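Yeah, one chain of the complex is gone here, protein chain that is, but the others are all in their spots.
By written order: A and B. Residues from 1 in each chain.
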Amino acid sequence: METLKGIIAEHPFFAGLDDSFTNLLVSCASNVRFKAGTYILKEGDAANTFYLIREGKVAVEVLAPQRKPIIVSTLGVGEILGWSWLMQPFQWKFHAHAVDDIRAIALDGKCLRTKCDQDHDLGYEILKRFARIMEQRLEATRLQLLDVYGAGR
Amino acid sequence: MAQRSEHVLDSGRLGNLIEALACQGYEVLGPTVRDGAIIYDLVGSAGDLPAGWTDEQEPARYHLKRRKDELLFGYAVGPQSWKRYTHPAEVRLWSAEREGATFRILNDEKPERQRAFLGVRACELAAIAVQDRVLREDKYHDPIYERHRGGAFIIAVQCTEAAGTCFCASMGTGPRVSGGYDLVLTELLGSRGHRFLAAAGSNRGAAILTKLQTVPATEEDRQEAAAKVDAAARQQVRSIDTTGIKELLYENFEHPRWDNVASRCLTCANCTMVCPTCFCTSVEDVTDISGSHAERWRRWDSCFTQSFSYIHGGSVRTSAKARYRQWMTHKLASWIDQFGSSGCVGCGRCITWCPAGIDITEEVRAIREGGRDGNP
Partner (left out) sequence: MATAAICDPMLPQPYAVREVVKETPDTFTLSVKPENAVNKTAFQPGQFSMLWVFGIGELPISISGNPELHDRLVYTVRSVGQATHALVNLRAGDGLGVRGPFGVGWPAEAARGRDIIVVAGGIGLAPLRPLIYQVLHNRKDYGRLVILYGGRSPRDLLYRKELAAWARNRETQVLVTVDYGGLGWRGHVGVVTTLFKYTRLQPARSVAMVCGPEIMMRFVVGELETQGISQSDIYLSMERNMKCAVGFCGHCQYGPHFICKDGPVFQCQALRKLLEKYEI
């Protein structure tokens, strides 16, 4: 049975972190579950947690009038859900809903924010990693926008 | 190739050569004056040849002028090369008839008459060799090219003068011919009269020569001919330095000179029409009104057209810049990777017949030596 520390320490996202930082993260972490079909986070709500997905698929969605929710991307095992906890106004911009039963590790963003403000070295390490995720997601999103499979220009 | 003996043929007897070829069933094609240009067309006698005519060629300028003498081949090259006969501009590939739900290809091709090409220049011989490599020496062989070019009797005539746009010397394709002909003539006009130095390049060339009244060539004849051809080489004012030209063009895909030439190029496709090595074609499927008879036609096409690179969604090369760059890079660089030699034979037609006067030799120079602003 893996410990929280083991999971976090071995996760590629946190690779290279000082042991003290890892311990800090562990102290902010907990195991969580979501049933398929439920919402993990909702647009407009306060963003104080982020998740490391361990099982199941999560759909990031936009709600639009007169339409069913539009899925803009899905995140699976090993991926990080949520970055709005890092920046003002600390509010979710999208819905995230569990496509399958989800097991995840929830990390206390509020607690981490405070610690990052106090310890800039930790702050830099966290921001570096989230910047990388945003870069990857932005690149993928741009590609998605191109509608390359569409029927001609 | 075995060294064949050289003969001298009096100029007045050139007509006998034409007759001898006609007697053997050849349709003789040679230079004629028509519409103010030298055009390769049917010749029945020496009287059809452009005696006493020469051509003045400069970028965007072609002009026939009367000579002071009566040389029969005293010009360089006309607008069109022998390509219009070996690789026809419009040709039917096949026809088919509907048969119920299916179809049947009809076998109704008429055999072509054998042709003789009289007056093939060194650059044109080189161009034929270039097209041979593309159309009958690669993975697939074009039966139409084979039909039209295969048995052609070639009488090469070496240039004794160069036009303003010629640069075959720098391309290594002339003005001296080096093979691929049945007969080679060099026209001489001097104190010893108006005559041709003639040599066979094949058995059937030698056979035709025996039918003509000739005398053996003397050493003076040979030297006079050699000197004339050398003079034609020295007369050339244009040249392309082909050293490393493939890498030069491959590595300068974004050179500002391309924008410079694009501002002048009209993408009119004249250059590809007059170029003796351009081979691109397109096909068109047609039916009759009843829809029971279908034909596929092939006609010349040009990479300068907007639709040349069209795939669903749009053309790949839409800008004039991309299209000019494609043509020049293909001609001088990619061709080497594709077929083992340059696609350009230095005939200068593209320079003469470009309405904007774009000079391929100048464009190469500008990319090789020019500043980053695209100016030479």
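Here is the rule we go by: contacts are C-beta pairs under 8 Å (C-beta built on N, C-alpha and C of every residue); 3 or more make two chains touch, one makes a residue touch a chain.
None of these values were measured; they are calculated from a predicted model.
From the options B:C268, B:A322 or B:A356, the residue with contact to the unseen chain in the full assembly is B:A322. On the side of chain B, touch with the chain left out of the figure occurs at residues 93-94, 96, 98, 100-105, 134-135, 138-140, 142-143, 250, 253, 279-283, 285-287, 291, 294, 296, 301, 303, 308-312, 316-319, 321-322, 326, 330, 333-334, 337-338. The omitted chain makes contact with chain A at the following residues, 57, 59, 68, 70-74, 76-79, 99-100, 139-140, 143-144, 146-152.
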